[in-house]
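Just passing along the structure, written as structure tokens.
Complex shown without one protein chain; remaining protein chains in place.
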Amino acid sequence: MVAVEKMVVTEQIEIAKNIFKLVLKGDLVVKVTAPGQFVNLKVTESLDPILPRPISIADLNKENHKMAIIYRIEGRGTELLSYKKIGDEVTIIGPLGNGFPIQDMKSGQKALIVGGGIGTPPLLELSKQLALRGVEVTHVLGFQTKEAVILQQELSEYGKTYVATEDGTEGTKGFVTDVIDQYELEFDRLYTCGPTPMLKALEAKFPEKEVYLSLEERMACGIGACYACVKETCKKDDELGYRKICSDGPVFRAGEVVL
Amino acid sequence: MVAVEKMVVTEQIEIAKNIFKLVLKGDLVVKVTAPGQFVNLKVTESLDPILPRPISIADLNKENHKMAIIYRIEGRGTELLSYKKIGDEVTIIGPLGNGFPIQDMKSGQKALIVGGGIGTPPLLELSKQLALRGVEVTHVLGFQTKEAVILQQELSEYGKTYVATEDGTEGTKGFVTDVIDQYELEFDRLYTCGPTPMLKALEAKFPEKEVYLSLEERMACGIGACYACVKETCKKDDELGYRKICSDGPVFRAGEVVL
Amino acid sequence: MSRLNVSLPGLEMKNPIMPASGCFGFGREFANLYDLNILGAIMIKATTVEPRFGNPTPRVTETPGGMLNAIGLQNPGMEKVIGEELPWLSQFDVPIIANVAGKTIEDYETVAKEISKVDNVKALELNISCPNVKQGGITFGTVPEVAKEVTERVKAVSEVPVYVKLSPNVTDIKEMAKAVEAGGADGITLINTLTGMRIDLNTGKPIIANVTGGLSGPAVKPVALRMVYEVSQTVDIPIIGMGGIQSAEDVLEFYYAGASAVAVGTANFVDPFVCPNIIRDLEKLLDQYQINHITDIIGRSWA
Partner (left out) sequence: MSRLNVSLPGLEMKNPIMPASGCFGFGREFANLYDLNILGAIMIKATTVEPRFGNPTPRVTETPGGMLNAIGLQNPGMEKVIGEELPWLSQFDVPIIANVAGKTIEDYETVAKEISKVDNVKALELNISCPNVKQGGITFGTVPEVAKEVTERVKAVSEVPVYVKLSPNVTDIKEMAKAVEAGGADGITLINTLTGMRIDLNTGKPIIANVTGGLSGPAVKPVALRMVYEVSQTVDIPIIGMGGIQSAEDVLEFYYAGASAVAVGTANFVDPFVCPNIIRDLEKLLDQYQINHITDIIGRSWA
């Protein structure tokens, strides 16, 4: 169930250029049901900016009621967020969305987790939970350049982690798909989050496989009431013809909605 | 000359119920030329609220670049101001206005200083400077009730200080005019700042005397450019027919503008 | 006795607070958050004859103190709204105001006729003012004669009172109000959104895929108040005011301006619990300002 809560900042660190990890404490954490869920975050109590920002939950610690989010400064909202100090309060609406399906993954099965840029954060909690289930996890992360690389070390804890950079300053030069080819990576299921071109490439590359994509769109309500964040379904005869990213997603099976 | 400066909070204390003293440090302080000048204060860098708040300078220390303002929580702006902590920055536009004339007051002359409620703060610096010139200062302060009394002690340092409260919980029961009658207070010049009914009463009571009133009006620019804060002149044949409170005032000789 | 209960044509309400159309879907999402029974009424999402997908995305963006939307009246169509959404909503003891939209007058008639038969639909809100639909829509809302005609024809087929929702994008809102009153409207709701735009600095192109969108939120509150003030003194039918309401204080302001009830739109996105919060705070505010009953203050600002 969705709650609104003033959560307290317990940590704020810049983990890469303009990319921050913010740890928040509050009761809302215990309501999170799946990796890949997100929250809607009010960066200020004032009306400037007015709308909350959707940010994925990157790391969860239900026991001590903490969760981490990892965000990049994109505009004014995330900039203001980066000024929050330990002890400050942040109003959070969440948890939102359905997250990645993991209950049906069995010990010994292989999951390939592919992250692109600032799409990587929700994959951290995903990987942790999969590993906990005994799933064999492999990560492929794509970034523009060395300075933008995040979570490589954290993810390595749960499984082998490859990195690709567009300019070749770290890992394989090229894209995540180049890494997958290069190392002939195999999997029972692929989970991914990142820029749309990357998601499209993966969807096209593995038409026969089980691929789960986490999507983004500009949102208002975040709960499914305003129809801001819809995507058309791929099947033209779908009963609804559309899905809401916020409440039906943000994670969809590849082939469900038009990217 | 008017400057815009981010001044730093060095002190913030609640001196009476919902009334705060805020001390700010910055170079702007040395530009202040007279007691009774004010500043326009941005309570936030965001656009909520958007307009700066006019607040009088209550106390000045040019040597260490500090000034105090004393304000009451009236609405959202002053409420937000009250949350500022030591080390926070506040954007100040100022100094503004002309303040009280004191250069022509000579040692030994008598000044009666009359403050009403939250109009009292600018009178503190005024009294200090008059006392420094050897002027004999007497204060009469009017408040609604005991809890609202401010600056009684501070002003006592510079001269005798009477208090009136409407409900009689402190000092004389009644208004400042009652105190003046009761103690038959005499003066060469009267300076006052407070609610309009009080100013009107004083203006009417001493038609033959030199009375200086500090006025308020809703402002936008604070520098005389927008014509938000005009008052009609009393003399119908006045060349302009109006005065701007922000730049021609906020202090006027009684009889100059229509209250 | 409650100090907040309000009676308007067709509507017996516990309080004058209702979510605005398009900002609350058909209530399902918010029903997960709180008990909808506490609401005065619910204005459901615009309903058209056929299902509509709406506009391409991005459909929303933020502006200083407000937001733009160009949803494009996405809705599952009259049949599903009547067959699924309204029956589901009937579990709550809350009057439903059905927002009716269309491309032609016939569309309005069709939806109005069918949807007004549903038990829990206690009033219609004719959306003749949606700026985000290319055909029809906007003209109805800006030409007094056309507005009057739509109103008349819908009144002729509706089984419940008809409120007409006015667009603020007009030179003279009073003319529009008089026209729909003459057309038989039982009430007026206003304002819908102001047409606005925002441009992406990186691309130089409009952020909203539909190019322009409707501006809502606190930024438009002064315009909404002015229109409620003008219209309430011009017509004899009640007004449901909206535009930027975020707090119980804002509700008072709309009442002083002349509203008889209010709707809350954008604020539901900023805080999904805003409606229950306002209802809770409103009672306290009446005490603070020594108001006996909310209806006592309608139009207090009038000269």
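The first chain written gets the first letter, and so on, giving A, B and C; residue counts start at 1 in each chain.
Simple rule for what comes next: a residue touches a chain if its C-beta (ideal position, glycine included) is under 8 Å from a C-beta of that chain, and two chains touch if they have at least 3 such contacts.
Please read these numbers as outputs of a predicted model, since none were measured by experiment.
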item	value
Neighbouring displayed chains - absent chain, whole complex	A, B, C
Touch with the omitted chain, as defined above, among B:Ala34, B:Leu130, B:Ala164 or B:Cys221	B:Cys221
Omitted-chain contact residue, chosen from C:Thr142, C:Ser158, C:Asn192 or C:Ser260	C:Thr142
From C:Ile82, C:Ala101, C:Leu225 or C:Met242, residue that would touch the chain that is not displayed	C:Leu225
Among C:Leu215, C:Val235, C:Val264 or C:Ile294, residue touching the chain not depicted	C:Leu215
Contact footprint on chain C, counting only the chain that is left out	63-66, 68, 142, 169-172, 194-199, 201-202, 204-206, 211-213, 215, 217-223, 225-226, 229, 244, 249, 252-253, 256-257, 289, 297, 300-301, 303
Residues belonging to chain B that touch the chain removed from view	1-2, 4, 42, 47-52, 91, 93, 217-232, 240-242, 247
On chain A, residues whose C-beta touches the chain left out of the figure	47-48
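Everything that follows uses one rule, which is that only the chains that are shown with their structure count from here on.
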item	value
Chain pair with the greatest number of C-beta contact pairs	A-C
Identity of the chain that, by mean CA position, is farthest from chain A	B
Between chain C and chain B, distance of the C-alpha-averaged centres to the nearest whole Å	47
Where chain A and chain C are represented by their mean Cα positions, the distance between them in whole Å	36
Residue list for chain B, restricted to those that touch at least two other chains	47-48
Residue numbers of chain C (touch at least two other chains)	64-65
